[in-house]
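Removed: one protein chain of the complex. Kept in place: all other protein chains.
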Amino acid sequence: MKRNPLYLLMILVLVLMVALSACAPAATPTPTAPASTSATAETTTPPTASPQPAQEKITVIFPRHEADIVGAFEARVREFEKTTGIKVELIQSDWDSVADRVIPEMATGGSAYDVVEFDNGWVAEWCGAGWVTPLNDFMPEGFTQGMIPGLVDLFSCPDGKLYGVVWNNDTRFFYYNAAKLETAGYTQPPRTWQEFKEMSLAAKDKGVVQYGMAPSWNQEWALANEFHFWTYTFGGKIVDEQGCFEFNKDPNTLAALQFMIDALKEGVANPAGLTYDQATAQDAFLKGDTLFLPQGIAGLMAYTQDPNISKVAGQVKVGLVPGATPDLSATLTLPEAYAIPANSKHKEAAWKFIQFMTSRETNKILAQEIGLLPIWTDLYTDPDLLAKYPFWADFQAQLSTARGLSKLTWYGDFVDVTIAEVHKALAGEQTAQQALDNMAKGLAQFECQP
Amino acid sequence: MPRKLRSRPLTDNPQLLGLLLTLPALMAILAVVLIPIVSSFWLSLHQKDLSRPQYDAFIALKNYLTLLRDSRYLNSLWVTFRFSLTSVIMEVILGVSIALVLNQRFVGRGFVRGLMILPWAMPSIVNAAMWKWIYNADYGALNALLTQLHIIEGYRVWLADPTWATILIILANVWKETPFTVILVLAALQAIPEDLYEAARVDGASAWRSFWHITLPLISPVLMVASMLQFIWGFQTFELVYVTTGGGPFSTTELTTLRVYATTFRSLRFGYGAAMAYLTSLVILIPAVFYIRSAYRRVVEM
C-alpha cells in the first residue's frame, strides 16, 4: 500500500506525457481522432478537387436546419468545393451556439469567419455597428429579381444596400388537425380569433381535446416572436419607422395581448404553455393533444408522418392564420441569411459561396431533399416541388402576409424587457395595459427623442 | 534513513521555497484571469453598448449607480442569494445525513458510495434538460409519479408557479451538488477515532449527544470548506435555470448570471454587463472573505 503513491506519480507523469503529446498534432490540421474510412476520405478530398497549390479556404458558420437530418447542407457545401476549388471549413451547430460564437467574434473585430449566420433579429444592430459587408459590391445586376421581396427588404439596411442573402426562409404557418376539428363539428378552419376560440371551446366540451392550442409562452427569447405574431394578427403596431414606441399606445396591440391572456384564462390555451418552448408545443400538436398550431415550421408535414413522434398522420392541414378580422391574417417570418463579416479576408470567395448556396438550383435541391422553403418565388409553382409538397399551394397565400420582427438596433433589450413583462401579464400578475406601460418604462432610454 | 548532516541547499529556505512552490500555481491561475479581470473591470466603468456605439464613453461609477436602481437586477440578486443559501443549507443537512448513513456497515457499501458521484459527474446541460422534462406539466415524470401515488389530485403546472418553480430548481441543484458534500463528510467521518464514541457511550451519552459533541465539531472544518465552495458555485449557476425556466415565471427564478448573459450576449451592453458581474462579486466577496478568514484560522489552529 505504501508504494502506491509512487506508482500513482508514475502514472501521472505518463498520462501527462501522453496527453501533451496527444496535444501536439491537434494544432496541425490533421485530425487526431481514429477516423473511419469515410472521414479520412473526406479530409483527403481537396487534392483531387483542386490541383493548384495556393488553394483558397473560407470558414463558414451557420446553424443546422431543423429538418436537415440527412446532411443535405453539408453535401451542397462539398459540391461547392468541387465546382469552385475553394475549400470550406464548415461549422454547423444549433442556433444558440452559433450566436454565442459569432457575436463575440464580430464584437471583438475578429476575422475568423468569412461567411456567418445573419439572423433577422440582428440586422439593424449589425448595420449600425458596421460589422457586415454590403453585398452590392459583389452581386450582379438584377441578382435579387425573383426573390421573395420581403426577404430582400428584411436584410437591407437603412443605406439601401443588401447585407444578407437568406438561406433559411423560416416562415411559419397555421396548421390545424382537420380530423379532430371535424369531430368537434367544424369542416372549415377558423378565419378569425373569435372562431378560433369558439372551436377550441366546442372541441373541449365534446372531449375531443383539452385545449385548442398549447402555446410556447415560456419566458425565453422566442416569447418576443409570439408577441410580434399576435400583435400583427390584431393589426397592432410595435414601433414605427423611426423606432418610436407604438406598443403602449396602439389599442390593437393591447387587444392582442389581452387575447393571449384571455386564451389562458378561458381554457382555449393550455396553461402549461407558460412553461413550454416551441418544441414542446409542437410535440403536443403532433401527439394530437391540441387542435391548432398557429406558428408551425414549414417542414412540419414531414414530421406528422413519423410514427416515432406523431399520432396525427393524415389529419393535419394548412390553413390561413386567423386574424382579429379575416383580412388581418399575418404570419411571422424568421429568416436567417448568410453575411460576410467586414473583416473577412476572403470576401470574393465568400460571395461565391453565398451565391452558390442560395441559387435557384441549390434551393430546389434542398427543397426536394429536406423540404427547405425556397427564397425564389417561382419555385413555389415548380411542378416537381408541388408534386412532392402539395400543401405548398396553401403556403402561397400566407407567404404574401409574412412579416419580420421589429428592426431595432436595441432589439436585444426589447426582447429582454418584453418577455419579462408579457410573461407576467400572461401569468395573471398584471393587466395587459400594465405590461405595455411597464415595457415602455423599462425601455425608456431607447424611446426616440422628439 | 541515516544521512550525513550537510549544508542545506538554498531552495530549502522556507520563504524562498514557499514562493517557489506556490508561484507556479498562482501564475497558472492569474495568467488566465488577471488581464480579463482588469480589462472587464475597466469596461464596467464605461458605457459600451455595441448597439449604440455613438454613446460609448467613460462614465466612472455610473453603471454601478444605475444598477442600484435597476429593480430587475436587484430582484435577481435576491433570487440568487435565496437560491444559493437554501441550496447550501439543504446540501449540508442532506450531505451530513447521507454520509452518516453510508458510514455504517452494510452490504454493497462500496458500490453505493461509488454511485454517489453520479449526479456530480453528469454534465450540467444534461442535468438541466433532464429536470426540465421531469417537471413538464403534461408529460413529466413528477406529475405522473405524484398522481400515481395519490399525493396530488391532478397534473399541475409546476414551473408556472413562482414558489414551486423556486423550490424545484433548488431541488434539482441540490440533487446535483449534494454528492460533493457527502464525499467530503464521509471521509471526515471515517477519520474520527472510534474510542471517542466508546468513551461517550461509557459516559451514557445518547447518540444525538455524541453526534452533537463529537461528530459535528470534528466535521465542521470540512463543512465550512464545502459550504463555502457550494455557496460560490450557487452564484455561478447558469445552465440549470436557463434551460428549465429561462428565469420565469415572470423573472421569479432569474439568477444574476442570466441577467449578465442577457445584457452582455443578447443586448450587447458590455459595460453594464461587466458592472453587473462585479457588483454581484462584491456582494459575495465581503461575507466570503470573512468566512474564508475564519475558516482558515480555525483550520490552521486546530
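Here the chain labels run A and B in written order, and each chain numbers its own residues starting at 1.
One rule holds for everything that comes next: a residue touches a chain if its C-beta (ideal position, glycine included) is under 8 Å from a C-beta of that chain, and two chains touch if they have at least 3 such contacts.
Everything below uses one rule, namely that contacts and distances are computed from a predicted model.
Undergrad: Look at the options "Rod shape-determining protein MreD", "Carbohydrate ABC transporter permease", "Acyl-CoA dehydrogenase family protein" or "Integral membrane protein" and return the one that UniProt uses as the protein name of the missing chain.
TA: Answer from the UniProt record of the missing subunit chain: "Carbohydrate ABC transporter permease".
Undergrad: Give the residue, chosen from B:Ile125, B:Ile152 or B:Leu216, that touches the chain omitted from the document.
TA: Answering carefully, the residue with contact to the hidden chain is B:Ile125.
Undergrad: Residues of chain A in contact with the chain that isn't shown?
TA: 2-6, 8-9, 12-13, 15-16, 18-20, 22-23, 26-27, 31-36, 38-39, 42, 61, 63-64, 66, 69-71, 74-75, 89, 91, 93-97, 100-101, 104-105, 107-108, 110, 112, 170, 277-280, 282-284, 286-287, 297, 307-311, 334
Undergrad: What residue numbers in chain B mark contact with the hidden partner chain?
TA: Counting over the whole complex, chain B touches the hidden chain at residues 1-6, 8-9, 11-12, 14-15, 17-22, 24-26, 28-33, 35-37, 39-40, 43, 98, 101-102, 104, 106, 110-126, 129-134, 138-139, 141, 144, 147-148, 175, 179, 183-188, 190-192, 218-219, 221-222, 225, 228-229, 232, 235-236, 238-239, 243, 256-257, 260-261, 264, 270, 273-274, 277-278, 280-281, 284-285, 288-289, 292-293, 296, 299-300, 302.
Methods note: only the chains that are shown with their structure count from here on.
Undergrad: For a test of understanding, state which residues of chain B touch chain A in their complex under the given definition.
TA: Answer in residue numbers: 50-53, 72, 135-139, 157-160, 245-251, 262-263, 265-270.
Undergrad: Residues of chain A touching chain B in their complex?
TA: Residues 99-100, 103, 107, 125, 128-129, 214, 218-221, 270-272, 274-275, 280, 283-284, 289, 409-410, 412-413, 415-416, 419-420, 423-424, 427, 429, 442.
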